[in-house]
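To start, I am sharing the structure in question, which I have written as structure tokens.
What you see is the complex with one protein chain gone and the rest in place.
By written order: A and B. Residues from 1 in each chain.
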Amino acid sequence: MQDSSIHAANAALPAHEEHPAYLRHHFNSAEQQADAAGFAMWLFLLTEVMFFGGLFTAYLIYRNWYYPAFVTGSHQLNVVWGATNTVVLIFSSFTMAMGVWCAQTRRRRGLVLCLALTFILGLSFLGIKTIEYREKIEKHHVPGFHYSLQSFLDPKSNPEVYAEYHDKPLEPDMARHTELYFSLYFLMTGMHALHMIIGIGILGFMILRARAGAYTTGHETFVVNFGLYWHFIDIVWIYLFALLYLISRH
Amino acid sequence: MSENTIVSLPDQATARIPKDNYITRENGLLSWLLTSDHKRIAILYLISITFFFFIGGALAGLIRLELLTPQTDLMATDTYNKVFTMHGIIMIFFFLVPSVPATLGNFFIPMMIGAKDLALPKINLLSWYLYMAGGLLALYTMTVGGVDTGWTFTTPLSTHYVNTNVLSTGLAVFIAGFSSILTGLNFIVTIHKMRAPGLTWFRLPLFIWANYAASILMVLGTPVLAIAIVLIALERTLGIGVFDPTKGGDPLLFQHLFWFYSHPAVYIMILPGMGVISEVISNFSRKRVFGYTAVAFSSVAIAVFGFFVWAHHMFIMGISNYAVLVFSLLSMLVAVPSAIKIFNWTLTLYKGSITFETPMLYAFGFLGLFTIGGMTGVFLGSSGTDIHLTETYFIVAHFHFVMVGGMLMAFLSGIHFWWPKMTGRMYPEKISQLAAVVTFIGFILTFFPQFILGMLGMPRRYASYPPEFQILNVFSTAGATILGVGYLLPVLYLIWSLRYGAIAGDNPWQATGLEWQTQSPPLTENFAEIPVMDHEAYDYEWLEKQQKEKGVANAG
Partner (left out) sequence: MDHISPVIWQFLVKWLTNFALLPPEASKVAPQMDALLFFMVLVSLIGLTIVVLLVVSFSILYRKKRHPVAVQVEGSTLLEATWTIIPLGLFLVMFVWGALIYFRVYTPPANAMNIYVVGKQWMWKVEHPGGQHEINALHVPTGRAVQLTLISQDVFHSFSIPAFRVKREAIPGRYTTVWFEATTPGTYHLFCTQYCGTNHSQMIGDVVVMTPEEYRKWLTRSDSGASLAQDGERLFASLSCAACHNTRPDARGPSLANVYGAKLPLASGGTVIADDAYLREAILNPSQHVTQGYAPIMPTYQGQISEEGVIALIEFIKNLNSDYRIEQTVNTTEMPPGSEGAPGGKTPAAKGKVKP
């Protein structure tokens, strides 16, 4: 395996020679530092894949076993909100990518604007998620908190959903398994939302630093790597949307 | 240099510990607690894992004391269940998993590759804090009633049928898991991106290869444990039903998720130890490790195959016979690279120039005990014999042979080998050799009878047992007492050596690694100038030339 970042020219570092302020002393060069940071972020994202992977495994198995319950459960989700959220996130990935370009081309104001837009879009995503969660709470579809099977034993009790899907009532033992569906729904979207919240927090921090010009003077590594993280969260959401919202659509 | 040892110490009358080193560079507690120096972090880890080791060891002592008699007479059965659970959790998550990587790995990986620190020093410090947070939470849990699910947290016992502190223990393990992930991540980035000029992959010391393979396992496997713990927590608090058959869930799903991490975990625990053995055997036979490439690749092979054998912990649980076939076959395959290593190490001795200092004694102990432990693993990997042997003391003996007879011996070997480099002091040789021998004898007496107990059918995790098993249990407890002495001695004389030990000098073992070409203890920045590698690993001829050039006067 070759690594281009090791330069023999940088081999000797005698007394403190000229180097950018952001170069940490244990690195030989700025390229090596940026290279290492990028590699570390990709590796971290790989661990995130493994983390979500466990949840996806559970989902795949139970969806296979209890397909009717999963279908009926998914009909309780609002596809319009879900699709809107998907568009919001994709657009936020675009603004994030624009932000990275701004940082790399040293456009300070552009960078701040892009980060701010990403921030707002992220907040919108969380806002829509809050609306959706509230609806679930009102309908007693939260496992462990007065979970109610009413909507599945008697779909007509839920007029808007019934009008769209005309679900047949589920047998009680199959209806029980909708609780499993919603557990996975809250677990997977909740874990995703947690990552969003952390991302938005970091975005806030980045906006302040960007205004001070921290990322537009040649050291845009932080922005680039955060961009990777943000795109990853976006991709996870796309999978979640497809798996949780679109079960019975072909 | 004498005939029976390669140790070469500087003239004690004039030798001094170098004034400027990583220990003296800064003073004060905060300079240690807020350090980003990988060597200081390694020392922080060394102190903390030693602390946890003795707590886990005390718990082991309680287990063995209870098992002296067939009845439960020392403690209530519930208490015994908590004792063996906490023994397992502390020893695995707070001692074995971080042992070599977080101490010797942290200290020496940057030095061995000619770097000034790991790629992410602050993340390294975070790793230690996460480890301490998890460890202290686990200890706190012990004081408020502990947990009695077994370290394997089997559902539905852990989710529905115990009222002990499953959540806080799970949280402690979860936090410690992130410590492990960050350490592994740091190592992988460092090894890829910060090697000195000229240091190609196949010039790396085998210690690096071993830790690299273990780091891959840490990074890819631990997140799955994390999610398994999250699921247990939610099942326990909210009853989400994911492992509850009455709600359509499946308790076997937990087994799959748990063992998907926990099997690679055992390779996380042993691979770094194998790395140490490579270094020690090479040094004390003055030879390049036989079959360097084979040993390097076998480390990676163990890591890769290790991900595909997890269900051999589930052979009798009702998984399909065909799944059993696949996992049994793969388990046989994963045993082969370990066998390759044992033979390569043995052949390294051929035509060498062998001396028997303490690190080498521990390495020999490893060779014998790990061979036994590894082969008994094959007994278990074969599905038919697993039926009789699983869930008995045979399993307990098997994993203690590989973990304690293997990994712990390797850890002690490494500590003794690199002690002079880390502290600048040598430990007293005679008592350390004695401790190694005492440990070896104590270990065999403790754990070999357990193989027989297992074959006779004595189940594990039993507080009381049929009287005919008593004799073997008494042998085992007697051995544990001896083993305890064997582990206590090093703590005593190593601490003694900090003040009174001989000054070690740069390279008391005449070793070839880059870390030995610096002062002892090293400078904070490790190297005054970045070295350029122009020779292979374990190049004793290069070392000789170096020493002649430097005009080093070898004592004796």
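What we mean here is this: contacts are C-beta pairs under 8 Å (C-beta built on N, C-alpha and C of every residue); 3 or more make two chains touch, one makes a residue touch a chain.
All values reported here derive from a predicted model rather than from experimental measurement.
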In the complete assembly, which of B:D250, B:E429 or B:E525 touches the absent chain?
B:D250
Please identify which residue in B:I23, B:L44, B:A265 or B:I372 touches the non-displayed chain.
B:I372
Residue among B:S127, B:S328, B:N473 or B:N526 that touches the chain left out of view
B:S328
Which residue among B:G198, B:G352 or B:P428 touches the omitted chain?
B:G352
Using the touch definition up top, pick the residue from B:D20, B:D73 or B:E541 that touches the left-out chain.
B:E541
Considering the entire assembly, which residues of chain B contact the chain that has been omitted?
3-6, 72, 77-78, 81, 148-150, 152, 154, 156-157, 160-162, 245-246, 248, 250-252, 285-288, 290-294, 315-318, 321, 324-325, 328-329, 332-333, 335-336, 339-340, 342-344, 346-347, 349-356, 364, 367-368, 371-372, 375-376, 378-379, 381-388, 390-392, 452, 455-457, 459-466, 540-541
Using the touch rule from the top, list residues of chain A that touch the missing partner.
66, 170-174
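Operating definition for what follows: only the chains that are shown with their structure count from here on.
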Taking each chain's centre as the mean position of its Cα atoms, how many Å separate chain A from chain B?
36
Of all residues in chain B, those that touch chain A in their complex
110, 115-121, 181, 185-186, 188-190, 192-197, 201, 219-224, 226-228, 230-231, 234, 237-242, 247-250, 253, 256-257, 260, 525, 529-530, 532
Please give the residue numbers of chain A that touch chain B in the complex, ascending.
1, 3, 5-8, 10-14, 24-28, 32, 35-37, 39-40, 43-44, 46-48, 50-55, 57-58, 61-62, 65-66, 69, 143-145, 176-177, 179-180, 183-184, 187
